[in-house]
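In this view, the complex is presented without one of its protein chains, the others remaining in place.
All chains are identified by letter, namely A, B and C, in their written order; residue positions are counted from 1 within each chain.
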Amino acid sequence: MTSSHQKTFSLSTQIQISPTPLNIQACIDWIISPESGGIDVFIGTVRNATKGKPVIRLEFEAYEPMAIAEMEKIIKQAAVQWPIQKALIHHRTGVLEIGEVPVIIAVSAAHRAAAFDACRYIIDTLKQTVPIWKKEIFEDGEIWVAAHP
Amino acid sequence: MTSSHQKTFSLSTQIQISPTPLNIQACIDWIISPESGGIDVFIGTVRNATKGKPVIRLEFEAYEPMAIAEMEKIIKQAAVQWPIQKALIHHRTGVLEIGEVPVIIAVSAAHRAAAFDACRYIIDTLKQTVPIWKKEIFEDGEIWVAAHP
Amino acid sequence: MKIKVLAFGIAKDIFGGSSVSLELANDSTVYNLQYLLEQQYPKLQQLKSYMLAVNNEYALPGDTIHERDEIAVIPPVSGG
Partner (left out) sequence: MKIKVLAFGIAKDIFGGSSVSLELANDSTVYNLQYLLEQQYPKLQQLKSYMLAVNNEYALPGDTIHERDEIAVIPPVSGG
């Protein structure tokens, strides 16, 4: 005898890669719903320094179709691990000044634990697998982050 | 011989309890800074059901001076555990309709792990210690949440 | 001494108002006050739990109550 567990869920997703400034309020408006009880939002921001060295600005480049495919995968992986209702990833490309926002992740769920766990999983995994690259521009030069050992 | 570790940090906090709708964009604007690399925001929302039973609306009541004192304590406890830069708690009181936002917690840090950990700690602890009470109003009655065994 | 006890949430329903005034012996403790309150308002014992706060801090049963302390009944909280 085998026991079978069926899992049905409806998941809404919104994924966007764009060279224009991200709209946090629009992300919040999309993620809020009458079914959800908890929403976790991660907002990445451009820091003014990296390892103590002043950063002038950043440049982000994406391999867009693959980046979107990988983001979809990550959200699906999150949704099978935690009961989430909606998940959103907006990522910016191009030149970003200090304090600007390269990424917004938002996750809603009936209960907050799932929203926190899934949101953290999505940003952690995005940073490891999604084909987007960041160049740090300093006073005296520039480097592609993580490219070299 | 004893070894002494000194810990210095500058922490900005913003705590607010208010009967008017919370302003998410204002919270984000306050929390973003050139020093931060990661921001985690928790947004509580009023669900349309509790344990499967439809909810019409909620009412929140706060013992304000003590609630603010407890929120300050929680943020300090978070700041000694994780290197965070800013922390914000806005909590609403009064009548809230489905989909409205009773609470916003926002935490910024140089690195995202601290922001996630501290934000989650703050909402988890707030729900256990901060003197705010929620009444659920149903079609056929109302209850103070968690009051009775 | 005469003290005033603030009530919130379901405690307000139990007291029938947002505060009650009580006559308390000098040097009474939080425990003494709690005993008195439960005699006058037995429904407090039906709560899952409750705490007393003195001057905006959760109080312990052995804490002494002074005149003009701000005292409040804190039923199980449910904010957030």
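The rule is simple: a residue touches a chain if its C-beta (ideal position, glycine included) is under 8 Å from a C-beta of that chain, and two chains touch if they have at least 3 such contacts.
Because the structure is predicted, anything quoted here is derived from the model rather than measured.
K.L.:
Could you list, sorted by label, every displayed chain in contact with the chain left out?
P.N.:
Within the full complex, the chain not displayed touches A.
K.L.:
From the list A:L22, A:V107 or A:L126, pick the residue that touches the absent chain.
P.N.:
Here the residue in touch with the unshown chain is A:L126.
K.L.:
Which chain A residues would touch the chain omitted from the figure, given the whole complex?
P.N.:
44, 60-63, 65-67, 69, 91, 102-103, 123, 126-135, 144-149
Here is the rule we go by: only the chains that are shown with their structure count from here on.
K.L.:
Could you put a whole-Å number on the gap between the CA centroids of chain A and chain B?
P.N.:
22
K.L.:
How many angstrom between the C-alpha centroids of chain C and chain A?
P.N.:
47
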